[in-house]
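A single structure is presented below for examination.
For this view, one protein chain was removed and the others were kept in their places.
Chain naming follows the written order as A and B, and within any one chain the residues start at number 1.
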Amino acid sequence: MPENTAVVNETTEPVKAEAAPAKDAGTGKPRSLWSDAWHDLRRSPLFITSAVLILVLLSMAVFPSLWTDGSPTEADLANKYLKKPEWGALFQPEWFGYDIQGRSVYNRVIYGARASITVGVMVTLIVTFLGTVIGMLAGYFGGILDTLLSRLTDIFFGIPFLLGALVILTAFEKRSVWVVILAISFLGWTSMARVARGAVIQVKQTDYILAAKALGASTFRILTRHVLPNALAPIIVVATTALGGYIATEATLSFLGVGLQEPLVSWGVDVAGAFRSIRNAPYVLIMPSVLVSITVLSFLMFGDAVRNALDPKLR
Amino acid sequence: MAELSKKNEPAASVDATPNVTGVEVVETGSETAAIEALQAPVDRGEPILQVRNLVKHFPLTQGILFKKQVGAVKAVDGISFDLYQGETLGIVGESGCGKSTVAKLLMRLETATAGEIFYKGQDITKLSGRALKAVRRNIQMVFQDPYTSLNPRMTVGDIIGETFDIHPEVAPKGDRRRRVQELLDVVGLNPEYINRYPHQFSGGQRQRIGIARGLALNPEIIICDEPVSALDVSVQAQVINLMEKLQDEFNLSYVFIAHDLSIVRHISDRVGVMYLGKMAEIGTDEQIYDHPTHPYTQALLSAVPVPDPEARENRERIILTGDVPSPANPPSGCRFRTRCWKAQDKCAQEVPLLAVPERFKGADTPAAHESACHFAEEKDVVHAA
């Protein structure tokens, strides 16, 4: 934020601290929304827990070799067909048992993080960016632009999600992670645009927007400094809730055979493949599902913490 | 359309020789002449802001994709007044009379449908870009609601300091924080509070922050839209006193828009009364409060509850019947006629002009001020009989 770069002459600060609450005492630095939010976040148990979990998940996604020496695709049908988990063998390939092809569930869960998290995070980023921009433009400028963008949103909203994804994805012979990401994003931005539009319209009518206009602030400044920060809370909530949904969507699509495909490793692919052995070896289904749940929960908590930190009234 | 041809006239002369003729043209106009002729109590110098036939119609539309206009809300329908250097012009009226729209038009937060606003002889309704930004430095605004007029996610330092981000020429970068603290001090807030958020302040303190923001650019004119109506009685007086102090200190001119007639009398040098988008009556505070000639002003004044039961019992009360008509469909002729006890056929046919009434013309009486009524007569409703 620009304010952070402003030069502060600390010596000119008045010394008399008249019953200022502890938070304000002795701080001469200019504060901004984001620096204050960070200040708060560092103290929030919710944030710390979720951030640690997310870091762990990210480390799996980026450096799976840190977590296991084995390979997710190495199969030993003869010896390890649906071998039961050995709960004492922490961080060993046999920890979570073996799947129907004799592959280590633990290895697969670790290696699956990359595809799943990439899909979840990337789709969320794209959808949030696209939806926020479209929603903000429609909500803030109104008029013809709003009419056009809102109708466009309605049209996309009208496409049944799964059907649309099936149609798009079956058109691709080879489906990389990016194809899946783009397909989900292409169909998923509408709800975000609606949330953003509503939030922006609400903020637009407040007097501080008028005040900024009266000062001669540019539209860009009004949008970035006033409209966006105040419209962000509902967007963040929807985004973090949706993130889990996107990971689940990837799993669904993989199960239906139009998402990621073997030999790619992802939690979705594993969940999809587990149905064949669900009665004999439920752990093959449960372990990737647990990871999906932890990921979803971590991002939800993270979003909650960020939203709280961005609302000064909750301090 | 009639307004369009008139509009070119002063604007053209402004272009020719900017300052002098701009003022002159307007002074020869019928409306200001009256005020000038009147015993002008103090030398108020030249008008700093001149509003001429200002009109704002909000279109009413139907349809989702292809909108078609089905009518218009005539929020402001031909308003003219002057604001002099260092004075306070009060504008009173009930909700829906268009007074807040006037504030937004003066600030260029709304675009006028027709009419001109001359700031130092220059018509600001046509300005845009850098020229408009330059004018904004000199005309600022204080808002009604101290709870929604400050961005809740910015610190007080950022809220006031933003003015310098937008107008960097006013304060060099290294100086801004100090300037913000100075401003906080000027409006009676502890400069240490610079890092606090709006919600940590009470309503009165928030309004002081709003005033500090309005002052930051050293403007000449401040438009105040109901600046104290959201505040508690005991805090109202503090803010009013502060505004008066600042006016003296910085030689500010105020346009003070409010519905509270007592407060407007207290702070204003001159007062305009609005009804349904038109100016009903305008004059000095004494002329309007002690010698009103428009029936609406009289009804309005008589309805004000006064915190003095005895004075109250001896005052004449005019209780109006009915409600204010919709500005989308105002009555023909005089807009007040549907609620006026004096209304006659003429009132329905002819729009009364805002001028010194015929019967008072040339007379040396405080009743001789501009009043838009066919049957203007003086009636004191404020003082006990």
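Quick note on the criterion: contacts are C-beta pairs under 8 Å (C-beta built on N, C-alpha and C of every residue); 3 or more make two chains touch, one makes a residue touch a chain.
Throughout what follows, contacts and distances are computed from a predicted model.
Visitor: Leaving aside the chains on screen, match the unshown one to its UniProt name from "Sulfurtransferase tusD homolog", "Na(+)/H(+) antiporter subunit A", "ABC transporter ATP-binding protein" or "Cytochrome c-type biogenesis protein CcmE".
Guide: "ABC transporter ATP-binding protein"
Visitor: Considering the entire complex, write down the shown chains that touch the omitted one.
Guide: Result for the missing chain's touching partners among shown chains: B.
Visitor: From the listed residues B:236, B:253 or B:293, report the one that touches the chain absent from this view.
Guide: Per the contact definition at the top, the residue touching the missing chain is B:236.
Visitor: Would you indicate which residue among B:261, B:276 or B:368 is in contact with the undisplayed chain?
Guide: From the options B:261, B:276 or B:368, the contact with the absent chain belongs to B:261.
Visitor: Which listed residue, B:62, B:111 or B:202, touches the chain dropped from view?
Guide: Spelled out, the listed residue whose C-beta touches the missing chain is B:202.
Visitor: Please output the residues of chain B touching the missing chain, sorted low to high.
Guide: Per the touch rule, chain B residues meeting the hidden chain are 94-95, 202-205, 232-238, 240-241, 244, 259, 261-263, 265-267, 285-286, 289-290, 299-301, 303-312, 317, 319-324, 382-383.
We take it that only the chains that are shown with their structure count from here on.
Visitor: Which residues of chain A touch chain B in their complex?
Guide: Interface residues on chain A, with respect to chain B: 2-3, 6-9, 12, 14, 16-18, 20, 24, 27, 30-33, 36, 147, 151, 206-208, 210-218, 221, 225-226, 229-230, 310-313, 315.
Visitor: Which positions of chain B touch chain A when the two form their complex?
Guide: Result: residues 64-65, 104, 107, 109, 132-133, 136-137, 140-141, 143-145, 148-155, 157-158, 161-163, 165-167, 173-174, 176-178, 181, 190-197, 199, 210, 213, 217 of chain B touch chain A.
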